[in-house]
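What follows is part of the complex, with its chains left where they were.
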Amino acid sequence: MHTHAATGVVAELPLSAAAARVAVAGATGYAGQELVALLARHPAVTSLAAYRSDRSGSRRVPGWAGEIQPLDPQPAGAAAALAAAADVVFLALPEAASAALAPALVADGARVIDLSGAFRIVDPATRARWYPETRDADGAVYGLTERRRVELRAARLVACPGCYPTAALLAVEPLAEAGLLADGSDIVIDAKSGISGAGRSATERTHFCECHGNVSTYGVFNHRHTAEMEQELRRPVTFVPQLVPLDRGILETIYLRVRRGVTDADLSSAFGAAYDGEPFVGVCGAVLPSIRDVAFTNRCDIGWALDAASARLVVVSCLDNLRKGAASQAVQNFNVMMGLDETAGLLA
Amino acid sequence: MHTHAATGVVAELPLSAAAARVAVAGATGYAGQELVALLARHPAVTSLAAYRSDRSGSRRVPGWAGEIQPLDPQPAGAAAALAAAADVVFLALPEAASAALAPALVADGARVIDLSGAFRIVDPATRARWYPETRDADGAVYGLTERRRVELRAARLVACPGCYPTAALLAVEPLAEAGLLADGSDIVIDAKSGISGAGRSATERTHFCECHGNVSTYGVFNHRHTAEMEQELRRPVTFVPQLVPLDRGILETIYLRVRRGVTDADLSSAFGAAYDGEPFVGVCGAVLPSIRDVAFTNRCDIGWALDAASARLVVVSCLDNLRKGAASQAVQNFNVMMGLDETAGLLA
Amino acid sequence: MHTHAATGVVAELPLSAAAARVAVAGATGYAGQELVALLARHPAVTSLAAYRSDRSGSRRVPGWAGEIQPLDPQPAGAAAALAAAADVVFLALPEAASAALAPALVADGARVIDLSGAFRIVDPATRARWYPETRDADGAVYGLTERRRVELRAARLVACPGCYPTAALLAVEPLAEAGLLADGSDIVIDAKSGISGAGRSATERTHFCECHGNVSTYGVFNHRHTAEMEQELRRPVTFVPQLVPLDRGILETIYLRVRRGVTDADLSSAFGAAYDGEPFVGVCGAVLPSIRDVAFTNRCDIGWALDAASARLVVVSCLDNLRKGAASQAVQNFNVMMGLDETAGLLA
């Protein structure tokens, strides 16, 4: 794991702060809607303000009675309004908008939880390649909750992981850290994602009739989430996503080589060490998880099959792309930042 | 049935003409694509030219090697090009475009098969209300093939029925003509349609995630196909369509009152008289048809259940909205117009 | 509404009883699983025991850590075990099993919430026709919560309504009671249901490939829910259900005739009078509801379109068949019976 700059940490923050005014910018996209619905029922949220950056979106979120306000198109004005309305601001915006807003919000004293890719990549050249619409930024904490709690507690700016990297990293990092993976071996990640992963814009690609009865591959060798996975794993990754005809959920089939002699017990130990007691990671062993198991939850379920004779390992990792892959992991990070019970307002 | 003006009939046409050059205008919509795929394999088609009216559509049709050319945005130019390229022109365009093109094509000597609603409504006031973008026009033959063969043989301009009216009229007309329906009784038509019925444009309504897991009602008391059904049936119709999460197909549940004493045998007789020997209408009796039975075919399957004691009748009528409800009924009409075997190039 | 016998009412019951030990018999069916998941998170449930009556079902419920025990196949033994384990017993069993168990449970001092059709029909001849596997029984309260609260508070045996009748009755009863419906007019109810409504047994009818891309009609003039609707509405009903390719949810399109002169405001008043302040009935007016609006909630959403000139009314009523149509309405009834906040443990 890379080291984030110390500026993201505010040690003086009272960890027991049990309540907060929150705001969501970008409340009409799929992740934004989920955020609003979760925060509206969150026990520690004392007020919730929701803003939309697009003009065409609907003005209400299912399950929330409040009105979605237009966001000031000027970043300075938007930041001022958001910082006045909230202690913690969730950004569910395109990268360029997040890149413009987040530093101003932090400067105005708000804590920021960003769901875009604007602050995930640390290396400037890599960031410039994959997110040219953003600027170099110090201090963001990479919000893969289970693996970054200490840094998250005092973070001022959290870069929530992408949906695909969340499933991949939770599955591979424990094995890499336990030294079980063969040196220099390939990591192949074949992902199947529901169509909500393609966003709410109506395009030929998201038309029902193009998706129904179909599986389509995209982004081979040029998906931005590959860079995020490689940064965190510090190994090359071959990542191929596919759209499958369902609404929400991701299943990743991960192909690995383990060191000779690694046993199933070694794998169980490594995952157990990483996740025993974790409310939101299900270690399933040989019972391979499937998307329905995790839909609408904040859980990532992980199972595996080892062919010990050939040292080949297949790991299956599943989550709901709009929940653990986006909105509910953001709320989980909020819980950690606020010193709350990490499960507050979330479904396991 | 209303009487169409004689100008639509060209008695001198050689009925044995067994081959034709054809063109499709609007080849990138769902119905247009189906048309091209069907005509490309049609035994009597000697040449096929395809045109698109939109700029964004893809330039190839699955299953056809030809190039789709841009259609001249000026009606006069478009008509001249189409009439030069083809003996028979299929129009799969918006109503306004069809209304502008078809008369010019007929004037240029082409025979026209129009899939839009531009020429379906005979009464000027009714047409002006539901299709204000069109103009009054004489001479179109309403192309419900099984019921208009004589007129179709010599037609110069055919107005193919809407997808919903095709299923409704094939189911109700034989009963009305046999005098089995109770006087003045309601006709309620509850339709379930696949999403291709909403067209190829990418909108919030056609986004996969809005349709998946959903049923949605639309157009209650203001769907244009109601006027078409009422014109043909000469009775008031209550018609409510619903979008259901599938690609193609329509199932209509039709609620009728029959005269006291009408028996199941009477119904069988009426349907048998209408459709015995018809290759494309399946009379299913008590085995109610479902959409999978007719998908990808030119068939309309009709079943029913009678509660004789209360004189209530439920008729179920199914077809593929892109085939019998659009493209393949158009080809069936082409076969009739050309004096060909009516099943040429079609799947029953 | 019919009058239930007084034996269903136990006026001496302490209404403030805020906690209960509960049991679910039939925990492996779709409704049973939902029940367990809801009750496991219910704030007033102090203990939860789950039983399965089938041998093949899985032994765990997603989202609940407990073990599902086998139910004694002998009714006496099963009743004794259930009554010992719980103050309130939910039965999600086939009709014959419910009919055998419920009276014994009541005799043993338990309160019973039955999700089957065993106790819904009051008239002995009607019950014997549609539910011959059951016996005449007095004292069950028909658990359409919004309309039976007074009786439910002290009920010992609650017959939860069927999924289809719940959507139909909540939509039609306010109009009938307000005197808005035309005398002697037909009531036509066309229902579209997700496949979970066909139950968990694996049959040709529930095979994915038979349902995908399909709509199929069943039970015309012989569905048991028709009797239930007619009992409550005291009018003849034409009811036709259809299976549509989605998991959960029902949308009913209801065709009615209103009295001459009835206005949209009259309809709004009637629905407002019935449901203002109700947390679980959404009165949507002209914005017709769809299944996605209510999936996973305990809500029934109702919208309508009136053609005042012809006095025709179309009402659309939506709910989640496994929630408001089964498990969560049962929990809502439990809340009423226990004197709890009616929304406890439920999602609106």
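Each chain gets a letter, A, B and C, in the order it is written, and its residues are counted from 1.
Heads up, the rule we're going with is that a residue touches a chain if its C-beta (ideal position, glycine included) is under 8 Å from a C-beta of that chain, and two chains touch if they have at least 3 such contacts.
Quantities reported herein were computed from a predicted structural model and do not represent experimental measurements.
Undergrad: With 3 copies in place, how many does the full complex contain?
TA: Total copy number for the complex in this file: 4.
Just so we're on the same page, only the chains that are shown with their structure count from here on.
Undergrad: Per-chain C-alpha centres versus the global one: which chain is nearest?
TA: Centroid comparison flags C as closest.
Undergrad: Rounded to the nearest whole Å, what is the centre-to-centre distance of subunit A and subunit B, using the mean of the C-alpha atoms as each centre?
TA: It comes to 48 Å between the two C-alpha centres.
Undergrad: In angstrom, rounded to a whole number, how far apart do the mean CA points of subunit B and subunit C lie?
TA: Chain centres of subunit B and subunit C, defined by C-alpha means, are spaced 41 Å apart.
Undergrad: For subunit A, which residues are shared contacts with two or more other chains?
TA: Within subunit A, residues 212-213 contact more than one other chain.
Undergrad: In their shared complex, at which residues does subunit C touch subunit A?
TA: Against subunit A, subunit C makes touches at 62-63, 212-213, 293, 296-297, 348.
Undergrad: Which part of subunit B faces subunit A closely enough to touch in the complex?
TA: 30, 194-196, 200, 202-204, 206-213, 245-248
Undergrad: Can you check the complex and tell me which residues of subunit C touch subunit B?
TA: 186, 188, 190, 192, 194, 210, 212-218, 220-221, 236, 238, 240, 242, 244-249, 251, 253, 255, 288, 290-292, 295, 305, 307, 310, 312, 314, 316
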